[in-house]
Each structure stands twice: as C-alpha cells, then as structure tokens.
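Part of the complex only, each chain left as placed.
Letters A and B mark the chains in the order given here, with residues in each chain numbered from 1 onward.
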Amino acid sequence: MQTIFHVDELEKWGLALGNAENMLAYCEESGEAVKIELLANGIAVRALSAEGSDAALLQRMAALAEKGVVFAACRNALRAQQIEPEALAPFAVTVPAGVVELAQKQQAGYAYIRP
Amino acid sequence: MQTIFHVDELEKWGLALGNAENMLAYCEESGEAVKIELLANGIAVRALSAEGSDAALLQRMAALAEKGVVFAACRNALRAQQIEPEALAPFAVTVPAGVVELAQKQQAGYAYIRP
C-alpha cells in the first residue's frame, strides 16, 4: 500500500496525521508493507517549520517520521511563505513543486488522499 | 465507471450526495455500468447515524443506497465519535480504517473524488 496525503490547509494537519496513524496501525497489524508520504503545499508548509509550528503537531510528525513516513514540503510554497528550507523540522524534506510530486507519485501507483 | 467519494467534513454531505446523484443519472442515461461508494471518516460519520443525523440527508442517502450506492463508515472514526456501529442507518456498512479503504479502492481501479 502506497499513499500520498495532500495537505494544503493548516487546520487539516490534525486530521491528516490521524489518517496516517490509522493507516500505519492497520498495516502494522495486518503485516502489509506500507509507504506513506504527507505532501504539504500552500500555507500548510508552515506546520513543518521547526520553530513556527505547534509543538504537539511536530511531536506526532516526528513519531511518524521515525516509522518511515515521509514529510515533504513544496519549495514554491516555502518561498511564498518566506521559510528557508533550513528552518524546517529535521525530518522534513523538500520537493521542487508540490503538485508535480502529487502527480508523479500517483503515476507511480500511489493512492491520493486529500484530508 | 468505479468511483469512491471521500467525505470527512459534515458540511460536505449535501455536495457529495449531489455528486453521486449526478454520476448515477449520467450513467443511467448513457447505459454505462457504475459502482459508487461514499466513504465517510472523521466527523462526517455522524451523518450516517440513524438518530443523530439530518432526516432529509438520510432520505437522499437511502434513495441512493437502493440504487446500489455503498455508504461506508470508518470504524476508527466511529470510535472517536462514540457511535456504535449498530446506531448507523440500516444501509450503512463499516470498514476497519477509512484511509485504507480509500487506498485499496484506488489500487483496484476506482477513481477518487473529494467533494
């Protein structure tokens, strides 16, 4: 099971993290291999900022990242939000364009979920 | 045509039911075979509760269910909303994890639409 979650609203992070936690728990229990990516663009990249974000969210993200969940931030969005890539939480990676990442992952067989 | 609609906000039910009605009408007219599932997770599962929901919505859902549309509620979300599966409208079914259902259906060739 390969899934990319699309987060472009700040207030959807709680829901999106819950979605990823549920998918991970299901796959751990059933023994199914799983790849999960959370792709942030628009204003939602702010939540991946190491300092500007909510500590409780960052903790849940870090726990997911330790289990292999990928957190990717769109570089166009980072520029628009004036966030330097170096200011992101250590577990976050960047991609050149969030929408391109969403399209490429779907074309590679990932399911798309928009919480 | 196989499609899964993802509903995770209560206020999106009206739009989602209209989407399903339009798809069904189109396929009835064109003679195309169609499979439609509406998957509810998050707070949106409340609308599938037989008592706690809006009577007009439930009536539209029941009419769609009679035509073969599947209404599925995420059991993780039901637990979080403290709704017993038995309290759901009679046409609703449950799935262990809504996001897993969304991923599996896409991998089985369903289109994904998020109203």
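Heads up, the rule we're going with is that contacts are C-beta pairs under 8 Å (C-beta built on N, C-alpha and C of every residue); 3 or more make two chains touch, one makes a residue touch a chain.
This is a predicted model, so every value here is computed, not measured.
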Whole-complex copies, counting every chain including the 2 in place: 3
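One rule holds for everything that comes next: only the chains that are shown with their structure count from here on.
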Approximate Å spacing (C-alpha centroids) for the pair chain A, chain B: 26
Touching residues on chain A, where the partner in the complex is chain B: 1-3, 15, 18-20, 22-23, 25-27, 109, 111-115
Residues of chain B touching chain A in the complex: 6, 8, 41-42, 74, 76, 96-100, 102-104, 106-107, 112, 114
